[in-house]
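Structure in structure tokens, see below.
Note that one protein chain is taken out, while the other chains of the complex remain in position.
Let's look at subunit A:
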């Protein structure tokens, strides 16, 4: 079976919308309905966050959703079961994103194998260093059929961007600015200069821009310079505030794709 990420990138090269949410948030059983709603709403790819007690690269929104999810009872074995259930209902590409310690405790190789078999397509493990990945885990990840994604930032040097492009088998995750997740401001000229610089490098892998992408405008800006973008904290904030999951998700995605005016026609 072809990997769903390969399938997606073969079919689509622009405006790829990757939505991140924390598994088990707002409540434990919401993982499946959120995936189904995102799929129905037209997200291209879903990044499921494995909650962690000490997420160093995340701002308060994702931290709090993770703490809540852990309290709700989310864990790696529970998530594995939920992914199996999701695959009975949806064929959307799925990437797992999380810190390495819980993966280690589950057993790295067992983790790669079990989640690949359950229907996960790729992994983002931001605190797993390149050297340790290459020497200890790359073979097992590839044998399991999973695609790997590494991050680059505005500070990453050109030679290292090239190396990360080589090593990434899914997409290259462009962190939009020097900050933890959760920013909401406009995209600055400095950021677009970085997006242009990387675009001009003609990398092998598709580029998705994440961190601080919060709505239609920033999504459109990111898509001018990359194959698509990743929205996380803004989606989690919407889930926290929304009443009904399905309608919240559908209007959120519509808003990102088309802008607020289209998503919420005024009352007049």
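We adopt the following convention: a residue touches a chain if its C-beta (ideal position, glycine included) is under 8 Å from a C-beta of that chain, and two chains touch if they have at least 3 such contacts; residues count from 1.
We adopt the following convention: contacts and distances are computed from a predicted model.
*Asks:* One chain of this complex is missing from the view, so tell me which of "Elongation factor 4", "Acyl-CoA dehydrogenase family protein", "ABC transporter permease" or "Tryptophan synthase beta chain" is its UniProt name.
*Replies:* UniProt lists the chain left out of the view as "Tryptophan synthase beta chain".
*Asks:* Of the residues A:23, A:83, A:180 or A:238, which one touches the chain left out of the display?
*Replies:* A:180
*Asks:* Determine which one of A:102, A:145 or A:259 touches the chain that has been left out.
*Replies:* Touches the omitted chain: A:102.
*Asks:* Where does subunit A touch the missing chain, residue by residue?
*Replies:* 52-54, 56-57, 59-60, 63, 67, 70, 75-76, 99-106, 126-129, 131-132, 150-153, 155-157, 160, 164, 175, 178-180
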